[in-house]
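Reviewing the structure listed below.
Every protein chain but one is kept in place in this view of the complex.
Residue numbering begins at 1 within each chain, and the chains themselves are lettered A and B in the order written.
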Amino acid sequence: MNEVAIAQPPQRNLVSRLWNDKETRSVIIQVIAFAAIFAFFFAMVRNAIINLEAIGKDLSLGFLWQPASYDISQSLIDYNSRDTHFRAMIVGILNTLLVAVCGIILSTIVGFLLGVFRLSKNFLINRLAYVYIEYVRNVPVLLHILLVHGLIVHSLPLPKNAVNVSDTAFLTNRGFFMPKPSMEPLFWGVIILFMLGIAFTFWFRKYAKQVQDATGKHYPVFWICLGAIVGVPLLAFLVLGMPLTWDIPELSGFNFKGGMVIRPEFIALWLALSLYTAAFIGEIVRAGITAVNWGQSEASYALGLSRSRTLSLVVIPQAMRIIVPPLTSQYLNITKNSSLAIAIGYMDIVATIGGISLNQTGREMECMTIVLLLYLTFSLLISAFMNWYNKRIKLVER
Amino acid sequence: MTAMTAQAATLDDVKARGELNCVVTTGVAGFAAPDENGRWEGFDVDFCRAVAAAVLGDAEKVKFIPTTGKTRFTVLNSGEGDILFRNTTETLSRDADLKLTFLPVNYYDGQGFLIRKELGVNSAKELDGASICIQTGTTTELNLADFFRVNNISYEPVAIETNEEGIANYSANRCDVYTTDASGLASTRAALEDPSAHIILPEIISKEPLAGAVRQGDEQWADIGKWVVNALIAAEEAGVTQANVAELAAAAGDNPDINRLLGTEGNMGEMLGLDAQWAVRAISAVGNYGESFNRHIGPDTPIGLERGLNAQWKDGGILYAAPIR
Partner (left out) sequence: MNETTQQYKPGEHPDLPPPRNLVGPVAWVRDHLLSSPTNIVLTFLCVWFLIKVIPPVLDWAFLDAVFTGEDRNACRAQGDGACWAFISERFKLFTYGFYPESEHWRVNLAFILLIAALVPILYDKTPFRKYGLYFSAAYPFIAGYLLLGGDFLFLSLTPVPTTQFGGFMLTLVVGITGIAFSLPIGILLALGRQSKLPIIKVFCVAFIEFIRGVPLITLLFVASTMLSYFLPPGSNFDLLLRVLIMVTLFASGYMAEVIRGGLQAIPKGQTEAADAMGLKYWQSMRLIVLPQALKISIPGIVNTFIGLYKDTTLVIIIGLLDPLGIGRASLSDTKWTGLSNEVYLFVAIFFFLSCFFMSRYSLYLEKKLETGHKR
């Protein structure tokens, strides 16, 4: 075919000549693709306008400033039924973030444990971890959430017979009631010391490394930093005469009053999401650790490093490079799966602005768009952070 | 989506399709729920079948679209459903803002509270601090917020997406109180393990006229829905039953009301765009209002609802069908 083309170029018509030129072809394809995509979106927007006009609906975010008229039981900020839909949305966002952050922390801890158990020589623990991981990974997360919620609600006692933790905290199927701290002015001193402790840690780690690079002298960095972050503020807290008062929950009528409460819906969602995701993280961790060449550990032992220092200085940093990218998607999954809260009545974004507000105002377009944008923002923020972290620990290649 | 073209001729669409798409709930015992064989049964379901019988001549030509509180109006507005009978409260904002047209009320309801007897509560005003299970996407949670706000008492709302989940939470003791429309409460109570351990508090905190609905903008279709409901109510008032309807419709009798209803006199059906036998088919398919009520939710059923407000106006209720003339 090429021969023919070369032999008789003038006879080829314009179209096929353009098509066979790599540059123009790519331009043509892209123009067509762009036109198609543009036409598609144009048609959608046009349809939407026509359809909305036909039923006489307009698009506006004005409803956000109307009173929401519904109550929310779990809220991190003050909220009552006279507040606006906007404030209800903020409550939802905070609830989603709360369960996502708590879930990320717990799933990471349990996941690493599971990963280590799977590598353990202990037959029982190894098999148990295996059975757990296989069971959890092969059953839908929605079922886990419903099951855990059912278990909590069925097995925990009523407020009257609450599990009593030394008369200050109470565990019931209406939630976990705890004393609520309220700060006296002096407590700010403790907070400032805590902040200073964190700043000191950053500086000291750098300093210790410099000293070690220059002289080989090694500081017990961990213990010094722990002292700075926890020890000093704790000491100050005691010295200042414990400037905190506790509001202790008390049984009155149906429920406990006062104090703080964690609702069973939150606990169920948090546990179910964490335990579900932990199974995946466990496998990721196991894969990460087994991927580090055994020679690395042997070389490290040969240099005289102890077992724990081999792990922390040689194996884990290398395993992290393999672990972090998939870990990111697990963290994203927790955040996104938290939207299943709606099945058990935890008031997250989907249940507030995407649920009750949507129902009461009938503004599907606006509410769903807001919900989608919020989740996109969270996802982008988490990926951005993890990308930054990943870059930091990446192998420097030459 | 409510395009003018599609909307203006729902009747033609339904006839062409040979099937009525009826929007119902995912399952409320007595009102609409599938039985063992997957056949939908219930009081609301009967109205769907009656409309199908009147329009298509066959009460079985109904496709039931189960919806949650969230999706019900969208399904109707998008044209997926033709008519909605899903214990839906008629309100101004739904009528005007959600662009619905409501049919006559087929069940007068009000929001009440179900509570365990052992708690010893006699009035809703004693519910300070209680945990209350509600179904979201309904007027219930708005009424609840208002009631507790006005009475200045605190509570913990546990908002659940579906009725079944709400009941599951209540029976698991997650909540002290379950609240929904009083009709729903009766059926909920009946479904509990030991119905006698639960009581319904005397307070009714809201008005809930439950009505069917159609899309706004198709007057003819709205009229058909409206008059099928009226016909079933009027049939009870006039004493026309599933058993005697065929006999009464065979020839014009002495009672002009019955004659007009059953098409032996006048041209009522024609005015609606149907034939003369429309009401006869509807009544012989599901019986009159009272028969359907007794069959699904009446005192002899597990739901055990009294007629109360839903008795005919002559019997002390407020059921009052506009005259068919």
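In the analysis below, a residue touches a chain if its C-beta (ideal position, glycine included) is under 8 Å from a C-beta of that chain, and two chains touch if they have at least 3 such contacts.
Everything numeric in this text was worked out from a predicted model, so none of it was measured.
**Q** Taking the complete complex into account, which shown chains does the hidden chain touch?
**A** A, B
**Q** Just name the one of B:E161, B:D176 or B:E208 that touches the chain not displayed here.
**A** Result: among the candidates, B:E161 touches the missing chain.
**Q** Just the residue numbers, please: which parts of chain A touch the chain that's not shown?
**A** Touching the missing chain: residues 26, 29-30, 33-34, 37, 43-44, 47-48, 50-52, 54, 120-125, 128, 134-135, 137-143, 146-147, 150, 332, 336-337, 339-340, 342-343, 350, 354, 358, 364-365, 368, 371-372, 375-376, 379-380.
**Q** What residues on chain B make contact with the chain left out of this view?
**A** Residues 1, 3-6, 19, 26-29, 33-38, 63-68, 70-71, 74-75, 77-80, 161-165, 167-168, 171, 187, 190-193, 302 of chain B touch the chain that is not shown.
The rule we apply is simple: only the chains that are shown with their structure count from here on.
**Q** If you average the CA atoms of chain A and of chain B, how many Å lie between those two points?
**A** 43
**Q** Within the complex, which stretch of chain A touches chain B?
**A** Contact set of chain A toward chain B: 50-51, 54-57, 69-73, 80-82, 150, 153-154, 158, 173-174, 252-255, 257, 264-265, 342-345, 347, 351, 355-356, 358-362, 364.
**Q** Going by the contact rule at the top, pick out the chain B residues touching chain A in the complex.
**A** 1-4, 7, 69-70, 73-74, 77, 93-94, 97-99, 119, 127-131, 136-138, 141-142, 144-146, 148-149, 155-161, 165, 168-169, 172-174, 176, 216-217
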